[in-house]
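Complex shown without one protein chain; remaining protein chains in place.
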Amino acid sequence: MSSQSIIISASPHIHSDRTSKKLMYDVIIALVPAFLVSLYVFGISAFFVTAIAVISCIIFEYLIQTFLLKTTVTIGDGSALLTGILLAFNLPSNLPIWMIIVGSLVAIGVAKMSFGGLGFNIFNPALVGRVFLLISFPVQMTMWPNPVENSIKIADAVTGATPLGIIKEGLMFGETMTEITSKLPSYFDMFFGLIGGSVGEMSAFALLLGGIYLLVRRVISWHIPISMLGSIALITGIFWLVSPEQYANPLIHILTGGALLGAFFMATDLVTSPMTKKGMIVFAIGIGIITAVIRLFGAYPEGVSFAILIMNAFVPLINSNFKPKRFGAKIKSKIL
Amino acid sequence: MTDSILYSVFLLISLGGLAAVILYFVSKKFYVYENPLIAEIEDILPAANCAGCGSLGCKAFAEKLVLSEDISNLFCPVGGNDTMKLVATKLGKEVSEKDPTIAVVRCQGSCEVRPKTTEFQGPRTCAISAMIYSGETDCEYGCLGDGDCVKVCKFDAMYMDESTGLPIILTDKCTSCGMCVTACPRNIIEMRPRNKKDLKIYVGCLNQDKGGVAKKACSLACIGCSKCEEICPKDAVIMINTLAYIDPVLCTLCRKCVPICPTNSIVETNFPPKKEKKVDNEKADEISEIVKLVKVKMDV
Partner (left out) sequence: MFKTFQIGGIHPPENKITSTSSIKRLTVPKTVYVPIAQHIGIPSEIIVAVKDKVTIGQVIAKSGGYVSSNIHSPVAGVVTKLDKFIDTSGYKKQCIVIRTDEKDPSNFNEQEYLLKTSIELSPKEILQRITDFGIVGLGGATFPSHVKLNVREGTTLDCLLINGVECEPYLTADHRLMLEKSEEIIVGIKIVMRALNISKAIIGIENNKKDAIDLFKNLTKNESTIQVGTLQVKYPQGGEKQLVKALLNRDVPINGLPLDVGVIVHNVGTIFAIYEAIQHNKPLTERVVTVTGKNLKNASNFWVKIGTPINNLIDAVGGLPEGTRKIVNGGPMMGKAIKNTDVPVTKGTSGILVISENEASRGKSENCIRCGECVFVCPMGLEPYLLMNLVEKNFIDRASSEDINTCIECGSCSYVCPSHRPLLDFIRFGKNSEKKLQTVKN
């Protein structure tokens, strides 16, 4: 027998090769296409925003774990890296550096570490960082560089509105949808992301690609993206059918803004989404409804971030009320 | 400007008033009568909420004390006799007196004397590893070293000694609440009377295996030679299978059994140092002889 002693442990004695780390890096791989598109559209500034967000997230996590919590440092698990990328993808590419750092501090320090670190946070850290910045610095956060002009040189602070912003503004001034549509970029541009917006959210094509990768790798299941996008499409569709001159069509709602980024990458965040498939559907429909309501009736043109954060707060409630069906149970356990 | 200030002040005051009125009625409506004695008794109790008495916390114990007719079988191990006397005078009931006790770890199986033969992987709690198998060493009676007792101690009276892998009890902090006794899946910790100057003599082993097997697993194991039983002038040593146990009530702390034990299983603490012990070699020979004898006796 070998010199090392025999290991005893309880069953099972084998383990699947999935690890938390691999899951995180899979999500990061899935974000690469969207990142490439933003590099093409916004140039080197997209890279800077992402790099600063990532580095500051990792540094904050390291500092908090070493000096405040005095626990083992877990920056290698990829979660801080992922938070940084997702935060950057939700920011305009010309945001001042110090704001990005403040956003990272809020994301890591307030939303993640104060709850106890990975796995204990209630709200999606990247979104908390983003919403904090959006509320604190509304002007800078809603000024997007115009994509075509700035694709080569480093972006100046040129205001270019997102399609949803254009629609909201137009409707406020009492224009009809037909008039507004002429100002909007073409569907082709919207699909491939040649439009104004935050670093990673414009290219529907790249995000779909990443989403499909995640679905194939079984990092996420179809429940959240499909029910979320479906419910957004359904509600905006009903309003559009009733009054096409007042409301934008569902295709615009899905392709623009943070809908796809939210559906595939933010709402599906493992930590802050429900644990059961039933719960996931309820959760995602909730996001869809709140998003649609904010977009159609609210003051903000965009509502995905708020919708996800609001539904995050309901996750514990969803978990305790939408339990999986026990094998052999006759009646389903209590339903809300 | 002043309007809005006045308006908000007024609004807040009226809100506060409304809340106060609601609270008043609610507290009247849902008032539950509680015997005021319970609160008084609770004040006497040490408020450690250790559950050492068997009730879930001091409040529950106070309720039990007030409500039950006969409280002579109830005892607060943390407060001890003084507290129970106070309770008795307050309630006018009889309480029984108990000698103060202290927890004792009856295992000396440190890493040196009890080598590890396997490696356990899994949650480091004694309860779970005891469920799975006999532990990392070959002794299935001894300490598992995962410190469930330390985790349940609410008085910081225990810590794990890193070098030996065994729990250590701080005698001045131990309140003898008995939580560690119930937490230990192997029943290694025992409540023994607290003697003067904290003198203790006990068998630091629970191994009921036959001498040879026990000795192989741990060099400080009790091999059941019953020499201590023979020498004890007060018949305080009881043999259970091949394991000696010293009855703390009968034991007079004469220390006769300590030097005679061939494997040093019997532990004495806080005694003044005695004259020099025998030369080690001699003792080692003696041990192996006895082990052989026991082996022959047991193995047929």
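By written order: A and B. Residues from 1 in each chain.
Convention: a residue touches a chain if its C-beta (ideal position, glycine included) is under 8 Å from a C-beta of that chain, and two chains touch if they have at least 3 such contacts.
These numbers come from a predicted model, not from an experiment.
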Neighbouring shown chains of the undisplayed chain, as defined at the top: A, B
Contact partner of the left-out chain, one of B:S134, B:T182 or B:S226: B:S134
Residues belonging to chain A that touch the chain removed from view: 1-2, 4, 6-16, 18-20, 22-23, 74, 77, 79, 117-120, 221, 270-277, 323-330
Residue numbers in chain B that touch the chain omitted from display: 117-118, 121-123, 127-128, 131-134, 140, 209, 300
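We adopt the following convention: only the chains that are shown with their structure count from here on.
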Chain A-facing residues of chain B, complex: 116-122, 128, 132-133, 136
Residues on chain A engaged by chain B in the complex (per definition of touch): 4-10
